[in-house]
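A single protein chain has been removed from this complex, and every other one stays in its place.
Showing chain A:
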Amino acid sequence: MFVSYRWLQEYVDLSGVTAEELADKITKSGIEVEGVENLNKGISGVVIGHVVEREQHPNADKLSRCQVDLGGGEIVQIVCGAPNVAQGQKVAVAKVGAVLPGNFKIKRAKLRGEESNGMICSLQELGIESKLVAKDYQEGIFVFPSDAEVGADALDALNLNDEVLELGLTPNRSDCLSMLGVAHEVAAILRREVKYPSVNVQTSDEQAADYISVKVEAKEDNPLYVARVVKNVKIAPSPLWMQTRLMAAGIRPHNNVVDITNYILLEYGQPLHAFDYDRLGSKEIVVRHASEGEKFVTLDDQERVLKGNQLVITNGSEPVALAGVMGGANSEVKDDTVNVLIESAYFKGLTVRQASKDHGLRSEASARFEKGIDPNRTRVAADRAAELMAEYASGEVVSGTVEVDTLTVEPAVVAVSLGRINDVLGTELLMEEVQDIMNRLQFENKVEDETIVVTVPTRRGDITIEEDIVEEVARMYGYDNLPTTLPVTVATPGKLTEYQLGRRKVRRFLEGAGLAQTTTYSLTSAGKATQFALNATSTIGLAMPMSEDRSILRQSLVPHLLEAVKHNNARQSDSIALYETGSVFLSKGEGELPDEQERVAGAITGLWHAHGWQGEKKVVDFYVIKGVLEGLFAQLGLEKRISYAPVKKDGMHPGRTAAVWLDEKEIGYVGQVHPVAQKQYGLRETYVFELHLQELLAADVEEVRYSAIPRFPSITRDIALVVDKNVLGGEVQRVIYAAGGELLKDVTVFDLYEGERMEEGKKSVAFSLRYLDPERTLTDEEVAKAHGAVLEAVEKEFGATLRS
């Protein structure tokens, strides 16, 4: 809502308070003033001039040479390019030395050989937005009414020496979508009075009921409809003061009748519609629901296909307006309109909101109906409009209104105890203070014992319960004045859950290992939604996505991590190590909430380690990324329970990818991105992992139990085993562990040889076995026995022989 400071003065005395000060006070007490705009915009030296003579410019087809009277006997020649300039007009003249918006200075000039002493201005040149300029003056200069005073300050005449407060209204404060509503707010803040306009309609002897009948078939959606008839209007521009007020409020002037309806909308917050009575095509108004698929052309010349839940105003057979949203082209007030039907109605917010949404049509009217208007202003608004049409459109107001009224207007009565107010706020207010605030707001009230009973005016439909009154008290009392305390409750242990702690641990480890944490988007494209997913389901898409790239919920974190790698690779960062923890979304069926599972994923490429001047470097490979995971599992106490198995997976290198198992559950994978996918993402050799974080952290891990530090030496035996190439080292290691018994403490791989000195199809894997008895020194015989069992087992399982 744009509020003109000068206009507001009509309803409440603002003396001694500047626009800026007012803005500050309004903001502090509850409505954010988002800005204060000075309409003047630094303009000076612009006066009203009289074009006493206008001739064709001798050297230019599109220019005029004008003699302009600037008052006080000063007549100057001005060359003007506007197509609508004419002799006899009163116009805005920027004199030589004048300044226009943007610090544009007007100088004496010669245009095509003709002297020009100033500039005749369009409204746009005076800083008014083009969309607010009346159609007649869109392409040319603005013309003042003929009674404008020559030589006077043009800005004053245009009400541009004014400031406009832009109110950022929250949906509950629709009462301030009217000048009177704002006046009430300001009056409460400044402790001043609200001055209502006096409404006094002079009517003819004719009866409105002879002109129109009104029938409402959808009373639920339209409980109050008031019609008034004004005859013999003369369509002309509205008075300049009205036009300028509309423009200050962001509404473009049209003609006197339409402007008056908009003026009342701004003044009372009651949307009105003016029909051309003679174009209605009947003498009746029927308000009903549209029939499904019914067609209707709105004022903006768009054909609308209506739905059955939309409310239309009809002439008994066809729609003439989409209720509360927009009128119809068929009954529009035009230059030749003679008789006018004024509609002032109360339409249900939800119905208007839905229709406005369905048609993508938001109007000043719909914005007010949606949020709720004051039903007690519906009649007076119609009266005031009729009065203004009599005054400014020479109309004759037909006596009486035609109404359908099924609305019961009961003001809310809210009782709240002083104790409650002080309990909620933590204050120690006195009843007098509370009552004073209610009085300032002009809320009728009476005090009964320690309770105040408030009758809320209908303009404040947002106030219905105790808490609403508490809020009014708080905001008028001032939040700055509230004490500061801390909650007093029984002691609660503030601690993270096991899962939250585990997730922090995972993050900390991965960062310690050199991976940077990322945050990527949950929404992705159809192509990436299930790519790299641990276990994909059908996808979950948005009903109305904003773009294809952000249309579906992801089922893997890897695609966006790869996007991030690509982004960095393209910016000269070749060595990248990233990870992310976040949710993926697995479908549990249409309409069901998805199974949200948290994953941890990583992507690594380039050099893992480089120490240039010492000539050290390590290019990322499978064992680098696997090492990171092994470290992570050790931190989580799971290293002995994790196993790896070769796996084929879409998007992953078939020979360099392992499934990760925790006990008997597959919880993730690690490996190289398939060269085809690498190319798709524009990547170099890149390794990724993705793990089911919840499964990983759900594993029961026993508390650490100390075991005595061994006092006896261990004995190490190295063996190099020759096995078939396809035998998995991890399997051999597992068999060795199983066969070695109690005494075998560690088995580590220390060499792999597949070179030419091996028999075809064979490889040699070397293990180091460490035996230990914590209770005593081992004898050679005991080690030999255990070791023998190991050799026997690997021979039996894999046909392994010792390498000679």
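Everything below uses one rule, namely that contacts are C-beta pairs under 8 Å (C-beta built on N, C-alpha and C of every residue); 3 or more make two chains touch, one makes a residue touch a chain; residues count from 1.
One rule holds for everything that comes next: contacts and distances are computed from a predicted model.
S.K.: Consult the UniProt record of the chain that does not appear here and report its protein name from "(2Fe-2S)-binding protein", "Phenylalanine--tRNA ligase alpha subunit", "Sugar ABC transporter permease" or "Sodium symporter small subunit domain-containing protein".
M.R.: Checked against "(2Fe-2S)-binding protein", "Phenylalanine--tRNA ligase alpha subunit", "Sugar ABC transporter permease" or "Sodium symporter small subunit domain-containing protein": the hidden chain maps to "Phenylalanine--tRNA ligase alpha subunit".
S.K.: Of the residues A:40, A:77, A:427 or A:768, which one touches the chain left out of the display?
M.R.: A:427
S.K.: Among A:465, A:526, A:634 or A:752, which residue is in contact with the omitted chain in the full complex?
M.R.: If we include the chain that is not displayed, A:465 is the one touching it.
S.K.: So one chain is hidden, and I want to know which residue out of A:16, A:483, A:713 or A:761 touches that hidden chain in the complete assembly.
M.R.: Answer from the full complex: A:483 touches the omitted chain.
S.K.: Decide which residue listed in A:15, A:614, A:707 or A:804 touches the omitted chain of the complex.
M.R.: A:614
S.K.: Residue by residue, what part of chain A touches the chain that was omitted?
M.R.: Chain A touches the missing chain through residues 27-32, 170-173, 349-350, 353-354, 370-371, 423-427, 465-468, 470-471, 474-475, 479-480, 482-497, 500, 504, 507, 510-523, 540-546, 550, 553, 564, 567-568, 571, 573, 576-579, 582-583, 585, 590-594, 596, 609-611, 613-614, 616.
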